[in-house]
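Missing here is one protein chain; the remaining ones are kept as they sit in the complex.
Chains: A and B, in written order; residue numbering restarts at 1 for each.
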Amino acid sequence: MAKSHKPIIWGLFAGGGMVSAFVTPVMILITGLAVPFHLISREAMSYDRVHAFASNPIGKLLLFVVIFLPAWHAAHRLRITAHDFGLRQDIPIAVVLYVTAAVGTIMTISALLKM
Amino acid sequence: MMGRKPYIREVSKTTWWLKHPRYMNYMLREVTSLFIGLYTAVAIDGVWRLQQGREAWEHFIAWTFSTEAVFMHIVFLVFAVIHTTTWFNVTPKAMPMHVGDEPLPDAAIIGAHYAGWVVVSVLALLIAGK
Partner (left out) sequence: MSNDRTITLEVMRYRPETDAAPSFQSYVVPYVEEWVVLDALNYVKDNLDTTVSYRWSCHMAVCGSCGMMIDGEPKLSCKAFLRDYGSKIRVEPLSHFPIERDLVVVIDDFIEKFTRIRPYIIAQSEKPVSEGEYLQTPAQLHKYKQFTLCINCLLCYAACPQYAHNPEFVGPAALSMAHRYNLDSRDSGRDLRQEVSASHEGVWECSFVGACSDVCPKHVDPAAAIQQTKIASTMDYYKALLPGGK
């Protein structure tokens, strides 16, 4: 029986699942709900402040980790979910999902490096 | 010797998960990935606009005030919380821990994750809101 290469993607899935469990809910709050619901001021999410955060090396690294890992987590789990719903075109589905996650990862890296 | 003729029962590829609440809960957990993925796409869009400049970023923040955006984020949040709870609740299975020779009770492992979650969330909100 051939040794599987699943660990490459599974490592990202599991790491992403853990990171996502800890931070995705609060990220959704901060970037999507806290400002409209006046939990934090609009000033707190101003261009200057967020840009300064993303320009800081630690801020960059944090943003990278909380974006790229959940992206791979979601891509891999969606592949399994598609199979569970009876879609048997596993390889094309996997390619589309992983390419999407890879494009997202590259966009994130290039955006962060420009700031 | 009698002839054998084993009978194979077919299992539906598309509706198997409707047969038992246990499977439905599993599918609910799995579909959280769709919403984690969609939110992550929004986050990538946000970082992209931030890099584009002031105007693009202000546009992004203004969009979060729209009814659709608020509705979307509430849905994202609900599924993200389902992801968090379903993920933390199985941590003792994936990562059993020992203190010395004694196994740590499941509740302690799960509880530590929830406590960490609260700390991370409160800290992040405090830092974001300064």
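Note that in this section a residue touches a chain if its C-beta (ideal position, glycine included) is under 8 Å from a C-beta of that chain, and two chains touch if they have at least 3 such contacts.
As the structure is a prediction and not an experimental result, all values here were calculated from the model.
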Touch list for subunit A against the chain that is not drawn: 1-8, 10-11, 14, 80, 83-84
Of the residues in subunit B, which ones touch the absent chain? 2-9, 11, 13, 16-17, 19-20, 22-23, 26, 30, 90, 92-96, 101, 103
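Keep this in mind: only the chains that are shown with their structure count from here on.
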Averaged-CA centre spacing for the pair subunit B and subunit A, given as whole angstrom: 12
Complex interface listing, subunit B residues touching subunit A: 12-15, 17, 27, 30-34, 36-37, 39-44, 46-48, 50-51, 53-54, 57-58, 61, 64-65, 69-70, 72-74, 76-77, 80-81, 83-84, 87-88, 113, 116-117, 120-121, 124-125, 128-130
Please give the residue numbers of subunit A that touch subunit B in the complex, ascending. 17-18, 20-36, 39-42, 44-45, 47, 50-51, 54, 63, 66-67, 70-71, 73-78, 80-81, 84-86, 88, 104, 107-108, 110-112, 114-115
